Every structure is written in structure tokens, then in C-alpha cells.
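The complex is shown incomplete by one protein chain, all other protein chains being positioned as in the whole.
We just call them A and B in the order they show up, numbering each chain from 1.
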Amino acid sequence: MRKPSFERGSRLQYATLVLPGMLIFTVGIIVPMVLSLRYSFTSWNGFSRDIPWNGLENYKRMLEDPYVRDAWRFTIEFAILNTIIQNLFALVFAVVLDGSIKGKRIYRTILFLPCLISSIVVGFIWLRMYSNVLPAIAESLGLGLSLRLFGSPGTVLSGFLIANNWQWIGYWMLIYVAALQSVPPELYEAARVDGASKVRQFFKITVPMLAPAFTICIVGISVGSLKVYDLLVSSTGGGPGRASTSIIYLIYNTAISGRQYGYGSALSMTLILVLLVVAMIQISALRRREIQL
Amino acid sequence: MRKRTTNAVKDGPRYTVGTFVLQVAMTLIATVVSLPVLITLNYSFKSRKELYLGSPLALPQSPSWDNYASAFSRLSMGTTFLNTLLYTVISVAIMALLSGAAAWAIARNKGRFFKFSYVYFIVGILIPYQALFLSIYIIGFTLHLTNTVYGVILMYIATGMSFGVFIMTSFMGTVPIELEESARMDGCSVYRTYWSIVMPLLKPAFATLVIMQAFQVWNDYLMASLYVSSAKLKTLTVAMQTLFSQQATDYSTAMAAIVIAVIPIAVLFGALQKYFIKGMTVGAVKG
Partner (left out) sequence: MKSSRLFTAGLALAMALSAPGVFAQGKVTTVKILDGQSTTDAGIEKFIDAAVAAKYPDIKLEWEIVGWGSDFQPKMQQYMQSGLPDIMIGKAQDVATYASQGVLADISGKSYLKNLLDAAVASGSYKGKTYGVVINALYQGVYYNRKFFKDNGISIPKTQAELQKVIDKCKALGVTPFATHFKDGWSIGNVTMQFAINDVFSKTPNWGDQLRAGKVSYAASPEFKACYNYNKLIYDNTWKDETFSLEQTECDARMVKGKAAMKVSGSWSIQNFLDVDPSFDFGIFPFPNQAGNSKLIYEPNITMMKSKESKVSDAVDKVFAVITGDKALAQKIYDQTKTAPMIKSVTPTYPNPSQKDIDQFAAKGQLVDAGTGNNQLVWGGFQDENAKDIASWLQGQISLDQALMAADARKANSKP
């Protein structure tokens, strides 16, 4: 049998196929992460020569800092609401646009296009919408509503939910569409023959087949929402006041203009931890569900 | 080939009253969704004065291409467009190659190293590079990578690897292992097998990955602003943010700039829809 030496030599060759990518990835992502970890235990200001160690001080401070609390609150609210709303609408649109109405392709394309636009641009466009366009529309229609959603701390979250959903619903919708289209029609046939109603068919057949898509969408939307930054930069800049400061925005501000890079790094580490935990919990819970279904 | 029954309950959808209602609803929704884009287009043809003296809903009084001309020069379109194109094309091409190779090697081997590599790459998807930006910058300048073409390309490769490996491993099932085995038995090295046998079969996978990653890189802001800030290396998105913040008083130019920037992506997407959608749906389909 030639196999043993065949395999060992080639094992090495396979490994070399992995290595270049791994090296670049390590240098570009992992090393900075380790560096940030180190800085998180210091009180470095980001530019001076000395980097004084201060142990767990930053982490302790983080627990009591009201700005951190508010930023997390905003970010988490944004992520949760987004996940629910975006998923729901993506699914609803996917179902509607997989049915009997005409011109499905066109609708799908229109809903999808906004995700091709960079978040910086989306933020800017919606800033204009809320400051100028929507108020003008409201005026001309005689509605009394103030649609200046970015102008007050109570409504700024809704403003961003709308902007972000506008941008991404089409994307997740296409994932659901693909999942829906992969359901073999025989299953529906068989159910119909057995006398099942449309609603029952939906819950017993469609929903289980959507499970993997569901996992992807939930994890994707929640992780993406927790990382929101570009959208804020070009629109409210975290305001009014601090009402729309997300955790990454806070990190950037603290580390740079606040000249507290050590503290900012500690905040980053916490964010990364939260992202990992959130994703892993969701993946394992949803995967388990998938298998059951 | 599934036989279609003539009974119109499931296939051959019936156009009912309910359907009509949905049709109207969707048309309304589509209009509302297009509104921001249409408004942007509208603004792009208006003069600066019309912005604050007229209503945002009014059509331009004397539509002109002035804003586009000024956007072109403010964004140094020639330079920034080419820069963005260069970084995108090269970083995505190399990233695709490297993740394809890594994913294949991982898929074909059971050893601990390969299992570890898979997890190592995948975990990277969750790490937001925005949170690490200053460290990323420090690494960059220590290695003399900042404000260089190859530096930013390297960083885009680094941040794309996780996603690349994830997508490529999902596609590995489409490569029949028998072909590889016969090639190996004929004496081909691992590399040769990959290059001549596996890669051609992975063309759709590569196309998918390239499309999905290309538009991430094209629209990227933070990495580009960190690594290539000098005027001659700037990217389109960074130039646009400068335009937005700097020319806050002149957003008519900004509007034209947005239209200019979005068009290439929209065109690319239109041409390569198929692969894009395929990439998005990988893993969404059971089995």
C-alpha cells in the first residue's frame, strides 16, 4: 500500500495551502486583537511614549460608566428590535413575492438595491430624509406629525431602525426566497391531498424547511446590528447629545478624541466577547431547533 | 423532473382578489422604498440655492449636470475610482484564491490542525475590525504598510479570509472526490490537483465569493480611511465621507456624488445577480 507515505507527504502540502491565508489573517486580525488586549490593561492615551499598566482598572470602570451603559443600551435595543423587525418583514416579503402576484422580479430588485449602497451613504440620505424631505411631505399632506426622527432622543432609535431596515430587508428577503423555492412541491401536494389547510401547510412544511435560513438571518442581523457604526458617522454623529451613540461609536470616540486608548481597548474586548457569546448561543440554539424539525 | 399537476391549487398560482390586494400593497411599498433613491436623484440635478430656498419635493427648476461635474472633481473621481477598483479587484482575487485553497485543504483532511484552522478562521467572522482599528493601524505602520497600495490590499485580504473560508467550505461538497483521487493516483501533487482539477470545478463558488466580497470592500469606510488617507491613494467611500462632513453646506454635490458612486455597483450586480444570490443562499437551503 502506497498510502502512508503518500498521505504524510501530501498532508504537509495541504497544510501549505492553508498557511498563507492563515498568516495574513493572523497578522491582520488576530495580532491586533492581542495587542488590544494588552492595551486594555493599560491607561495609554494613544500617542505618548509611555504606556502605564493599570491592571483591571479599565474593566472596573466600565461597569460603572454611565456612558458605557447608555451605549450598550442603545446598541442592544437596536439589535433586538432590528432582528425582530427585519426578520419578520424579510420573511413576509419573501412569502408574498414567492406567490401569485405579477412582476415579482421587479419588486425583489427594488427591495434589494438599497443594500448595495454603503452605510455611510445610507446614513447621509436618511439624514436628509428626516430633516427635509419627510417634513415637507408631511406638510403637503397636511399631517401634523413631526417626522424629524433624528432630532430628538426619544425618536432617534426609530429613525435608525427605519434607515437600517430600508437598507437590509431586501438582502435577507432573498435568502428566504431561496429557501422557500427549495421546498419540493410534492410536500405541499401530499399535504393538500391529506386535507391540510394553507395555514397548516405553512407551519408544518414551510417553517421547518426555513430553519437554516432562519439561523443565518437571525445571527447575521443581530451581529451586524451590534456592530453599527458607519450609519451613525454620516448622520447623527451619535447625537442628539449622546442618544444614538452605539458601542463602537463610543469606543472610537473614547479612544481617539477622548485620548483614552487603554480604556477604549477594554471596551473593544468586551464587545468582541459579547459578539462571540451572542453568536454562539444563537447558533447552538437554532441549530438544535433545525435538527429537531 | 417533477410532474406538474393541472390542479391549480399549489402550482399555477391563481390570481385572486387577495392577490390583487397584495399586488397593490407591494406596489405601494416598492414606491416608498424607492423614494430615498429618487429624492437623491432629484437633488443631484438641483442647484445649491434651490436646496434651501425651495421644497425638497420640487423638481429642479433648470436641471443641470453641474453637480456631477463638481462631484467628479471634488471626489477626484479619476483617482479615487481607480484606487477603489484596484484595491477591490486585487484583494478579492487573492483572498478568493487563498480561501479556496485553505477551504479545500480543510475539507480534505481530518487532522487536528485542519479542524483547528477551520474554527480559527470562522471565529474571525465575529470579530469586528472596527473595534480594533488603532491596533490594526499600529501593526500597519510598524510593518510599513500604511499609505501603501499593498498594505491596504493585505488588510482587505485579512478581513475577508473568514468569510471566504466559510463560503468556500460550503461549496466543497460540489467537487467530486473521485476526480481528485484518480489525479493523485496518476502521480499529481496536491498543488497540481488543486490547480488543474479542483479550481475549475469551483468556478461558480469563486464567482459567488468574489461578488459578495467585492461589494463589501467597495463600500468599506473605516479600513480605507485608516490605511490610505493620502489624496492619491484615497478610495471613493472615504472621499465621499469627506465630502459629506466637509461640504455639509453643499449637499447638492454630495447627492450627485452618491449617484455616481452607486452606479457601478448597481451595474455589476445587475450583470452578476445569479452568483450573488447563490452566495447568499449557501447554507440557507437544507441539505
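Note that a residue touches a chain if its C-beta (ideal position, glycine included) is under 8 Å from a C-beta of that chain, and two chains touch if they have at least 3 such contacts.
This one's a predicted model, so the numbers in the text were calculated from it and none came from an experiment.
Counting contacts over the entire complex, the absent chain touches A, B.
The chain omitted from view is touched by exactly one of A:P20, A:G151 or A:G224, namely A:G151. Check B:A101, B:V175, B:V190 or B:L226 against the missing chain and you find that the one touching it is B:L226.
In the complete complex, the hidden chain is touched by one of B:L22, B:A93, B:C188 or B:L272, namely B:A93.
Among B:V37, B:I138, B:A183 or B:M240, only B:I138 touches the chain that is left out of the view. Seen from subunit A, the chain kept out of the figure touches residues 46-48, 130-132, 135, 146, 148, 150-153, 236-243, 256-260.
Against the chain not shown here, subunit B presents residues 48-49, 51-53, 82, 86, 89-90, 93, 137-138, 141, 146, 149, 199-200, 203, 206, 226, 229-232, 242, 245-250.
By definition in this document, only the chains that are shown with their structure count from here on.
We define each chain's centre as the mean of its Cα atoms; on that basis subunit A and subunit B are separated by 15 Å.
Only residues 6, 10-11, 13-15, 17-18, 20-22, 24-25, 27-33, 35-36, 39, 46, 93, 96-97, 99-102, 106-107, 110-111, 113-114, 116-121, 124-126, 128-129, 132-133, 136-137, 140, 166, 171, 174-176, 178-179, 182, 184-186, 188-189, 192, 209, 211-213, 216, 223, 227, 229-230, 233-234, 248, 251-252, 255-256, 261, 264-265, 267-268, 271-272, 275-276, 279, 290 of subunit A touch subunit B when the two sit together in their complex.
Against subunit A, in their complex, subunit B makes its touches with residues 2, 5, 9-11, 13-16, 19, 22-23, 25-26, 29-30, 33-37, 39-40, 43, 55-57, 95, 98-99, 101-102, 104-106, 108-109, 111, 113-114, 117, 120-121, 123-124, 126-136, 138-139, 143, 154-155, 157-159, 161-162, 164-165, 184, 189-191, 194, 215, 218-222, 237, 240-241, 244-245, 251, 254, 258, 261-262, 265-266, 269, 277, 280-281, 283-286.
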